[in-house]
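A single structure is presented below for examination.
Excluded from the complex is one protein chain; the other protein chains are retained at their positions.
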Amino acid sequence: MPAVTFNATVELALNYIGIFVFAISGALLAVHKNYDIVGMTVLAEITAIGGGVLRDLILGATPPASFTDSVTFLLPLVAAALTFFIHQRMGRIQAAVLVFDAAGLALFCVTGTTKALAYHMGPVEAIALGALTAVGGGIMRDVLANEQPAVLRADSELYAVPAVLGAALVVILQRFTLYNPVTAAITIALVFALRMAALRYGWRAPHPRQRTPNPSAPSAGA
Amino acid sequence: MPAVTFNATVELALNYIGIFVFAISGALLAVHKNYDIVGMTVLAEITAIGGGVLRDLILGATPPASFTDSVTFLLPLVAAALTFFIHQRMGRIQAAVLVFDAAGLALFCVTGTTKALAYHMGPVEAIALGALTAVGGGIMRDVLANEQPAVLRADSELYAVPAVLGAALVVILQRFTLYNPVTAAITIALVFALRMAALRYGWRAPHPRQRTPNPSAPSAGA
Partner (left out) sequence: MPAVTFNATVELALNYIGIFVFAISGALLAVHKNYDIVGMTVLAEITAIGGGVLRDLILGATPPASFTDSVTFLLPLVAAALTFFIHQRMGRIQAAVLVFDAAGLALFCVTGTTKALAYHMGPVEAIALGALTAVGGGIMRDVLANEQPAVLRADSELYAVPAVLGAALVVILQRFTLYNPVTAAITIALVFALRMAALRYGWRAPHPRQRTPNPSAPSAGA
């Protein structure tokens, strides 16, 4: 069963890398918000495992993977500690948050979709869960840090779209038994590249036409 | 077993209608906040299925209904697309959000309570879960869009109260085996009417007396 072997090793590695980069994005946002080491740790953990925990709760796969594998818990602590000491060498912090976040997005939409398919979800649901795995942790990070979630922000570049496309690609690849470490890596690279290109060139999704300049919208926030 | 037949057909229809109207309320709020089509889709999905997913996770009914029935997932996409093209004909958007939200509130407090009772929850818990189904999606919509949840807002008209009353009515009707499509429809109409009347006439729940004008309250937000 090569598929199982693939799941058991490459999937695990991809998942650890995704956890690590998302944890760094959370810790860096905490630095940017001037939080202390505890806030850095909390945001690192939630960003890293939030999306996967949501996915596993919905799949009924309890306890979630992050609560049965201590490495998953300790990695974000390492990421937070590392960020605590070396964030000053990282250039512009906001730019670094975006790069690490894009890497996590790409990794988690692939691993999330794969797990959903392994739990016999239909194609639509698998794509939704893959995308949720990818964006869920970041949404929790942004809500807790009182930032507008990137997936919603009015002036945001494509964020959920690359994750949905990546998840759909995984579903198609698996349907035609073309899913293997090489095609998985290509999918991850494509999602990452699409997100970075959207940031670089300002690609955006279409807006609904506004009837008239809406004077109340900018001040609609609570 | 007419009750089962009722559940299997009328409940499904009520649930789809509730999903659709909540999805429109989410998509309209996204228009109001000037989000793009992705933000509209995300808010439509979360408003439509958020309360039901919460209820099903608490019941241990995993995967939640919304993840085993693709229609549930595709309906909010249709609602978001529809809203994208026709929102300009909807008069004042904020008023339309409130009407569709009230319809979803009425439908979901009935279907949510029914499902909780089918899972053998006690009366208090069934009322709580029915109300949670009704207000959960809207709370998630408002938190993600950085709006004060309607259920909490200091100057809000009755919102949770109609849902709790509707859920209690369903519990009573089922206890006396008087629950059928007609009484369900009447309950839904009552909840909707109560919410709309509260909005129309400014009915509010009592406030705790303030000792002295609290100068710090207005600026207490984070």
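Going in written order, the chains are labelled A and B, and every chain counts its residues from 1.
Here is the rule we use: contacts are C-beta pairs under 8 Å (C-beta built on N, C-alpha and C of every residue); 3 or more make two chains touch, one makes a residue touch a chain.
Keep in mind the model is a prediction, meaning the values are calculated, not measured.
Checked against the hidden chain, the listed residues B:23, B:121 or B:134 yield one contact partner: B:121. Among A:23, A:53, A:132 or A:151, only A:53 touches the chain that is left out of the view. Although one chain is not displayed, its contacts with subunit B can still be listed: residues 57-60, 119, 121-122, 124-125, 128-129, 139, 143, 146, 148-149, 151-154, 156, 158-161, 204-211, 214, 216-217, 220-222.
By the touch definition given at the top, subunit A reaches the unshown chain through residues 30-43, 53, 57, 60, 62-64, 67-68, 70, 73-74, 83-84, 87-88, 142-148, 221-222.
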